[in-house]
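Removed: one protein chain of the complex. Kept in place: all other protein chains.
First chain written, first letter: the chains are A, B and C, and each begins at residue 1.
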Amino acid sequence: MKRRIALISTGGTIEKTYDELSGVLANHVSVLDVMLASLELRGVEVQRVQLMNKDSLDMTPEDHTLIAQTAGEMARTMAGVIVVHGTDRLAVSGHRVVELVGTPASPIVFTGAMRPYELRSTDALQNLTEALLAVQLVAPGVYVAMHNQVLQFPGVTKDKLLGTFVKVPA
Amino acid sequence: MKRRIALISTGGTIEKTYDELSGVLANHVSVLDVMLASLELRGVEVQRVQLMNKDSLDMTPEDHTLIAQTAGEMARTMAGVIVVHGTDRLAVSGHRVVELVGTPASPIVFTGAMRPYELRSTDALQNLTEALLAVQLVAPGVYVAMHNQVLQFPGVTKDKLLGTFVKVPA
Amino acid sequence: MKRRIALISTGGTIEKTYDELSGVLANHVSVLDVMLASLELRGVEVQRVQLMNKDSLDMTPEDHTLIAQTAGEMARTMAGVIVVHGTDRLAVSGHRVVELVGTPASPIVFTGAMRPYELRSTDALQNLTEALLAVQLVAPGVYVAMHNQVLQFPGVTKDKLLGTFVKVPA
Partner (left out) sequence: MKRRIALISTGGTIEKTYDELSGVLANHVSVLDVMLASLELRGVEVQRVQLMNKDSLDMTPEDHTLIAQTAGEMARTMAGVIVVHGTDRLAVSGHRVVELVGTPASPIVFTGAMRPYELRSTDALQNLTEALLAVQLVAPGVYVAMHNQVLQFPGVTKDKLLGTFVKVPA
């Protein structure tokens, strides 16, 4: 039995890319759909929610609140929620979930990418793969899954120098 | 702080492949090393153990025992163990660990691939990514991580028709 | 002004492959279409002719004759013809064109692949790229374009050991 999870997309580097080939062949398929189609998903059944399509640097406080509310709401009916988010403000949305929802009814896992899918050296597929597994394994809470790590909010921040997320000592 | 894990390679489809390009450029680099180099590993520090290089259909009972003993032994000193294994007899080795070791000191996660890395449609990178994350998230025990699922031994078998692993009802 | 050329497909390794990803996303698109879409074609306008879909080892004398006649016929109205063909019997069809047509009205360029497109190390894209350029540059005649070479019939044979085509000394 597959767990039903929601995958909320908000934009960011992971989606910003444009694959010319798939563009020609399958015009209305997004990069996220291309990535999902390339994975073998036996554990989860994904319901896509295209909430917005923004570079996270352009997100307003209202955007972060909308993302947090939507994720919290969907966590009540689904076995888990993944939020695909630009990395620059990912932590703002993550903390907003904690503020507004506390501990959600099921795991909410944020993910994103430092290098778009369009690049051969992209980390997008690794991160999406990890989020799709982590959402099945962790306890209810708010997390970021990226770069072979799962970190729990609060206390998570982007380390620009390292180009990844780190846990801030309390 | 990265967790130190052992990655025991035994052969199988995931390694059988030969990437001509990397062959030319980096002669003595195995496919597993190419895959590891393509991932961003912030959670684990991998220690490679090249135990054997066999199609799992050719494994003898002694091979399965050697794999089980080595994995159990390494689980005592490392934060986790990954075993890369041909899928046909992967479950035999998995059950042997349970027989010989019971609950290991740290998680032992088997993985493999149905389609070699050499194929564009390979599942090798997905499965390795999942094993490298699962080994950090699950409780001590013996598992297979593949195709967006983590299944715990005993009671795991390969479903040839589905081309994946399934849990057998007890 | 682009030259109008015919691209006759007959099957073989170059088409045998199945790209799972594009299969999911764009069900009725063939591998040849995927390859054509990935190239930037400013010199030629391609008219696709799906003549048959056979491993060339299964071709009958009638098949070779049909291929030769079709290629010769299309060379009269088009600026060039490309024939995608299994490599094992490619030279049989090539020589049949010379027998039946002599020097065609425009260049007829055969091509194929030793390793399917589905493999990362495929030669399919290189060979198709070369055929699509050679057809614009060579004089009317019958050729095979593969592996950075253009060889003219008659006197061309597959060297199984080298895995490519060679010119037989007269």
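By definition in this document, a contact is a pair of C-beta atoms (placed from the backbone, for glycine too) under 8 Å apart; a residue touches a chain by one contact, two chains touch by 3 or more.
Predicted model, so just to flag it, every value in this text is computed and none were measured.
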Checklist entry - Any idea which of C:Gln50, C:Gln69 or C:Gln149 touches the chain not displayed? => result C:Gln149
Next on the checklist: To test your reading of the contact rule: which positions on chain A touch the chain that is missing from view?
Outcome noted: 18-21, 117-121
Next on the checklist: If the hidden chain were put back, which residues of chain C would touch it?
Outcome noted: 38-44, 121, 123, 125-126, 129-130, 132-134, 136-138, 145, 147-150, 164
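Just so we're on the same page, only the chains that are shown with their structure count from here on.
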Checklist outcome for this item: Here the gap between chain A and chain B, centre to centre from mean Cα coordinates and rounded to Å, is 26
Item to check | Computed distance of Cα centres, chain C from chain B, in Å | outcome: 42
Checklist entry - Among the residues of chain B, which are close enough to touch at least two other chains? => result 121
